[in-house]
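Let me begin by handing over the structure; questions about it come next.
A single protein chain has been omitted; all remaining protein chains appear in their positions.
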Amino acid sequence: MIVYLLRRLAVTAVILLVICAATFAVFYLMPADPAQGACGKACSPERLAEIRTTLGLDHPPLVQFRDYLLGLVAGRTYGTGAQAVSCHLPCLGFSFQTDQPVWQLLTARLPVSASIACGAAVLWLLAGVSAGVVSALRRGSLWDRAAMTAALGGASLPVYFTALVLQYLLVVELRVLPYPRVVPLAEDPAGWLQSMVMPWLTLAMLYAGVYARITRGELLESLGHNYVRTARAKGLPEVTVVRRHALRPALMPIVTIFGMDLGALLGGALITESVFGLPGVGKLAADAIAGADQPVILGVTLFAAAFVVLANLLVDLVYAVLDPRVRAVG
Amino acid sequence: MTLLTVRDLRVSFGGARAVDGLDLDLEPGRVLGVVGESGSGKSVTSLAVLGLLQGAEVGGSIRFDGSELTELPVRRLRALRGRRIAMIFQDPLSCLNPYYSVAFQIAEAYRAHHRASRRAAHRVAVRMLERVGIPEPERRAKAYPHEFSGGMRQRVMIAMALCLEPDLLIADEPTTALDVTVQAQILDLLRQLREEAGTAIMLITHDMGVVAGLADDVVVMRGGRAVERGPVGEVFHRPQEAYTRGLLACVPRIDGPLPRRLPTLEVTA
Partner (left out) sequence: MSLLRSLLRQRSAALALGVVALLVLLAVAAPLISWATGNSPTAFHGEAVDPALGGLPRGAAGGISAEHWLGVEPVNGRDVLARVVHGAQVSLLIAVLATALSVLLGTALGLLAGFFGGWADTLIGRSMDLLMSFPSLIFMIALIAAAPGVDRRLLLVVVLGFFGWPYVGRIVRGQAMVLARGEFVAAARVLGASRRALLLREVLPNLTGPVLVVATMSIPGCVATEAGLSFLGVGVRPPTPSWGQMIATAVPWYATDPAYFLIPGVFLFVTVLAFNVLGDAVRDALDPRSRR
């Protein structure tokens, strides 16, 4: 088990390193000049050269990459003498637009993305998985057909379209919700909940559809297993047969997908956050891209990738705990 | 007084007949071998007895100890399953749930019919594992199905089936998926348990050799109906039907000349 854990950790580190290198390569080898971005429009050639030195852009790309990685694990100092700016560990550089450390920007915005992701996840798990279970148990019934049609519809909804439709219906027509705004949870819990309803619904509709379809398929497959027949032959009540013997294996793949989806959303629900103007990691990314703010884009990409990769790792570990066969191999 | 009486059993799946007018009689404590090649409807018959066939039309009568199983409400049929009629299947790996320890799966059967604490049911499970000949039952009880060999898994299945001391054990090809030496061990175990507990067994197999070793009576099935029946000795020594003779000829004999090839059944009909 420990060997397995260590090996998985090593693989995770390598994946992150490769993603880091790829992202770095894209930004620093592209024609757009980062120093120009940092300096702004009205920029004298002297100032440009100065910034280039401060950011270390006069070094070869590999050295720059090494410095970036070192900054991540040990922090680094930009510039020398009186103008030196120290960037604490984990150093992702400074935003060209606001001069704030990227790490600070990211951590400040994580709570928003996390509340969007977690709230939506609860909704879609409840709705999607239960709809899928009922559909599988009543295969071919009116409920099954209606639920699966709705699920396919939900899975086909582009989030920005759902977002606009919801906003138009709930805010403009029915007036049950205020216009989207930013409400910190600590100051006004009720207002926060109101501000989160639409993002949650938007994401939940999409994912609930996907999860309902997967749950139904997996449960139907698992109900066909021989050990489900054994469970019935033992005289177990049908509820126990389904819950204990069919649903548990059927939910294993859902654990995998759920981990990946949640990880991806924690790294920023780019479109949802942009539409509703919620200042999460995704909005940060969108703004950074619009402003060609390379350190921030790089930071968000790494941050999001780290979530996906870590979620992957976590899923594997959960799997090892839940499935005795994997546990034995590890 | 017979324990299980099947009359004119008909099972079809969406128009395709699997069992077509089958009669069976099994007396308490006796072993009835049901033989036939694959597709002759023997497994379907066993599942029909327990009401485990899904999406099939079942007709005719199945009487067990005085009650008509085809008309029994679901709740009462469930109370019967495991408690009075237990079943073991062909492939013990796929029939055991990989996510739970073997003791849990045995205890679960026990607790489905007895008000017993988890601990008490676990003790029953360990005792049953010991009875079916699993070494170190205390320790092995906590193991998962994939950690057992094929023969040991089938022993676990048997322990699960017998923990409630049923009146009837339906064994559907209990030895088919196992190695020859392990087959013999499992048959010995079944024979021994039957002598100890007096459980009636409906032994479903395609292997005449297995029937000869364990059964008192035999029914030969073909195409969903019985073509020949009688006490084992009689059917084996004086088979009336060509089909039965064919089945018997497929079994290699120790005392005869070694054939160049074992005969195969001709598909006619």
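Letters A and B mark the chains as written, and numbering starts fresh at 1 in each.
The criterion applied here is as follows: a contact is a pair of C-beta atoms (placed from the backbone, for glycine too) under 8 Å apart; a residue touches a chain by one contact, two chains touch by 3 or more.
Bear in mind that the values here come from a model prediction, so they are computed numbers and not experimental data.
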item: Chains on display which the left-out chain touches in the complete complex; value: A
item: Per the touch definition above, residue among A:Leu5, A:Val134, A:Ala286 or A:Leu317 touching the missing chain; value: A:Ala286
item: Options A:Cys43, A:Val165 or A:Val182, residue touching the unrepresented chain; value: A:Val165
item: Residues of subunit A in contact with the chain not shown; value: 15, 18-19, 23, 26-27, 30-32, 139, 152-153, 155-161, 164-165, 167-168, 171-172, 216-217, 220, 264, 267-268, 270-271, 274-275, 285-286, 289-290, 292, 297, 300-301, 304-305, 307-309, 312
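Everything below uses one rule, namely that only the chains that are shown with their structure count from here on.
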item: Distance from the mean Cα position of subunit B to that of subunit A, given in whole angstrom; value: 52
item: Partner subunit B, residues of subunit A touching it in the complex; value: 225-227, 229-238, 240, 244-245, 248-249, 322-325, 328
item: Residues of subunit B touching subunit A in the complex; value: 50, 52, 78-83, 86-87, 89, 91, 94-101, 108-109, 112-113, 144, 146-147, 157, 160
